[in-house]
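As you look at this complex, bear in mind that one protein chain is not there, while each of the others sits in place.
Labels A, B and C are assigned to the chains in the order they are written; within every chain, residues are numbered from 1.
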Amino acid sequence: MPDTRLHSMEIDTDKIKTLLELMVQHDVSRIEIAEGESRILLRRGHTPSVIAPAITPQPFALAPNPGPAAAPAAPTASSPVAEETFIRSPMVGTFYTAPDPESPAFVQSGEIVTPDRVVCLIEAMKVFNEIKAEVSGRITRVLVKNAQAVEYDQPLFAIVAT
Amino acid sequence: MPDTRLHSMEIDTDKIKTLLELMVQHDVSRIEIAEGESRILLRRGHTPSVIAPAITPQPFALAPNPGPAAAPAAPTASSPVAEETFIRSPMVGTFYTAPDPESPAFVQSGEIVTPDRVVCLIEAMKVFNEIKAEVSGRITRVLVKNAQAVEYDQPLFAIVAT
Amino acid sequence: MFNRILVANRGEIALRVIRACRELGVEVVAVYSRADRDAAYLNLANDAVCIGAEAPAHSYLNAAAILSAAEITNVEAIHPGYGFLSENPTFAQMCRDCRIEFIGPSSDAMRKLGNKVEAKLLAKAARVPLVPGSDGVVADEDEAVAVAERIGYPVMIKASAGGGGRGMRTAHNEVSLRTNFRNARVEAENAFKDGSLYIEKLVERPRHVEVQLLGDRKGNLIHLFERDCSLQRRHQKLVEESPSPHIDRKTRDRLCTAAVRLAKAAGYYSAGTCEFIVDHENNFYFMEINARIQVEHPVTELVTGVDLVKWQIRIAAGESLSLKQTDVAHSGAAIECRINAESPDDGFRPCPGPVHDFIMPGGPGVRVDTHAHAGCTVSPYYDSMVAKLLVHRPTRADALVAMRRALGEFVIGPIRTTIPLHQTIFEHADFVRGDVDTGFIEREIMPGSRGASSGG
Partner (left out) sequence: MFNRILVANRGEIALRVIRACRELGVEVVAVYSRADRDAAYLNLANDAVCIGAEAPAHSYLNAAAILSAAEITNVEAIHPGYGFLSENPTFAQMCRDCRIEFIGPSSDAMRKLGNKVEAKLLAKAARVPLVPGSDGVVADEDEAVAVAERIGYPVMIKASAGGGGRGMRTAHNEVSLRTNFRNARVEAENAFKDGSLYIEKLVERPRHVEVQLLGDRKGNLIHLFERDCSLQRRHQKLVEESPSPHIDRKTRDRLCTAAVRLAKAAGYYSAGTCEFIVDHENNFYFMEINARIQVEHPVTELVTGVDLVKWQIRIAAGESLSLKQTDVAHSGAAIECRINAESPDDGFRPCPGPVHDFIMPGGPGVRVDTHAHAGCTVSPYYDSMVAKLLVHRPTRADALVAMRRALGEFVIGPIRTTIPLHQTIFEHADFVRGDVDTGFIEREIMPGSRGASSGG
């Protein structure tokens, strides 16, 4: 029996139905979707500890497509190279490291930040939006230059949990 | 690579295509169907005895092309089910089991033949060509009916080495 | 001409606009949601910007994100495609307030035509026929009967607050009108907390015929003949063609000139479509103007040789429409099939998923507009159209033959598509004769499926 847990009130039952059908169709054991405030986790079948004689990997992963020219391939959060994760842009806009050209940067590489710490500004539609770290950790790299355009979901800072 | 062996001349490629799609959809590794004179065995992926932690079926193998409508998929000679091989048609033409309608067949199922034994005639361009066994062995099955059209490389007789 | 524009859409229409830009020598910026990040057509844009998460509300309907993308990429105009923000006058105005041209009609014309009441007033003023009716709310049963007697039975009883078919009843005589009127009022009061009803003549077995319009900002406006889109399932068009097999030359002329009259009265420019329903006596009634490029625009491109998307861009850049009405000739017959990732046998359930097999038809007279290819994935987040298959041949009979041939060649798998449904349609005697109406699919092709799919 499928195990479906929903971590948000704003759910779309039609979408979940479609997803469940897709899971069955492609023998997918787990789908996790985060979308703004919503998070959906769907799981079916055996847990990975039970090894079945024939495992079908998700066909979605079998169709590599080099992705758009201008879009940097977003590193996956679960990258095994280090415990590095990313602070990502929640919007399209222009990235600013400091509140104004005269001030120092909000954060420097190497600094330890708390979730509420403002790490940068993103200007969109003439509005400067303060972006918070949302997680605790040490900033290891600043991935975007001051006044550079950023797109949705683009990694801004690399951060390692402390 | 999918291993598809067809034990009958009167096959329905549409049905096979449907079956293959069903196999892929439901991750079925083997389907065997017996229906009157026809027998169909479809197998895909690795053999069950080799268990790998993660098996990746080739995505291109998942796109079966059933071949031409009228052309039976030629069984592969290296089939592991038995040591059965095939005497194949060296030309396009009409297959005859006997030198004339009054005579008995050149060979019968169960007979042992030598390489020089004439096993059938194939008429092409008004010429009757004697077809020899070319190998030694026991004829296990006659795969084509008398006066039936055959194409190049089509299996005519199944034969097991003695 | 613009140096650089942005396409605020996805899928085949985004690719269509990119194609037009590449041919015009205009740089083009694509935007994409996280679901579309691997879309192959993004490689054809000069730049591509991720604007949000999978759900349309977070990406393709996110006006702020799109305008931000337009600002950071320095574009001079935005092409909205169809759907999403394409008919949103507020978005059009936001673009223009940011000094980014919205490639479409004026925000004012969009607003007027988007309002059903205003659009009908405009049509009336332009002497374009409307479905006869009560001309507003009817007070009671007796007034309803009086209206019905004036316009003739059968009639529709509609709830003022209703929409999309809800709260509608038909009446074929006075007895059923009185009964249904009372029932409809109770139903409307319960459903919408507003019991006001109006009466309209019921057009039986209506045909959907629309006129393609193209105008510039200097008041030049022409039609590019009609498209017949009668083959629909639940108001979703499945097959479109030009010329219409239903109407005679005189009706066509009257229809096209009525559409031009109405669009001129609305101060319309850019590409647009005036939709009519046509009855079996060739009476036609105005429905609405779609103030955008339409899915089926290639049908008109094939029979007229006019590139509508390029003209949209040129007109938005301030160019004059150099085409005069007399320059536009209608040649041959063109038909489009919308191939959707849906299972017609299973209540038109959407069938998204990875596409492994994709063999496109080709050869004489075939045009395919698609963003799909082997190795792509049909996303569950957006509409299910995977390809528009078109043919253009000297006659409708030739076009039918070519479409059957092309449908037979088109391989899309393992996802299910509407190709088998189209094959059934193109063998159906009524369709071959050109004798269908908007109820044809449910009545003739899918009897019984109405109930089966009503829960979906």
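In the analysis below, a contact is a pair of C-beta atoms (placed from the backbone, for glycine too) under 8 Å apart; a residue touches a chain by one contact, two chains touch by 3 or more.
Owing to the predicted nature of the structure, the values given are computational and were not obtained by experimental measurement.
**Q** If I'm reading the header right, one chain is hidden. Which shown chains does it touch across the whole complex?
**A** Even though it is not drawn, that chain still touches B, C.
**Q** Which residue, C:K120, C:H330, C:R405 or C:R443, contacts the hidden chain when the whole complex is considered?
**A** The one listed residue touching the chain not shown is C:R405.
**Q** Out of C:C98, C:A265, C:L323 or C:M360, which residue would touch the omitted chain in the full complex?
**A** For the chain that is not drawn, the touching residue is C:M360.
**Q** Over the whole complex, note the residues of subunit B touching the chain we left out.
**A** Residues of subunit B in contact with the hidden chain: 60, 63, 65-71, 74, 91-94, 124-125, 149-154.
**Q** Of the residues in subunit C, which ones touch the absent chain?
**A** Touching the chain left out of view, subunit C contributes residues 15-16, 19, 22-23, 25, 40, 44, 298, 301, 305, 307, 356-360, 362-364, 366-370, 373-375, 394, 401-402, 404-405, 408-409, 411.
Operating definition for what follows: only the chains that are shown with their structure count from here on.
**Q** Based on the averaged CA atom positions, which chain is farthest from subunit C?
**A** B
**Q** Using the average of all C-alpha atoms in each chain as its centre, how far is it in Å between subunit A and subunit C?
**A** Measuring from centre to centre gives 36 Å for this pair.
**Q** Which residue numbers or ranges of subunit C touch two or more of the other chains?
**A** 356
**Q** At least two other chains touched by the same residue of subunit B: list those residues.
**A** As it turns out, subunit B has residues touching two or more other chains at 25, 59, 62.
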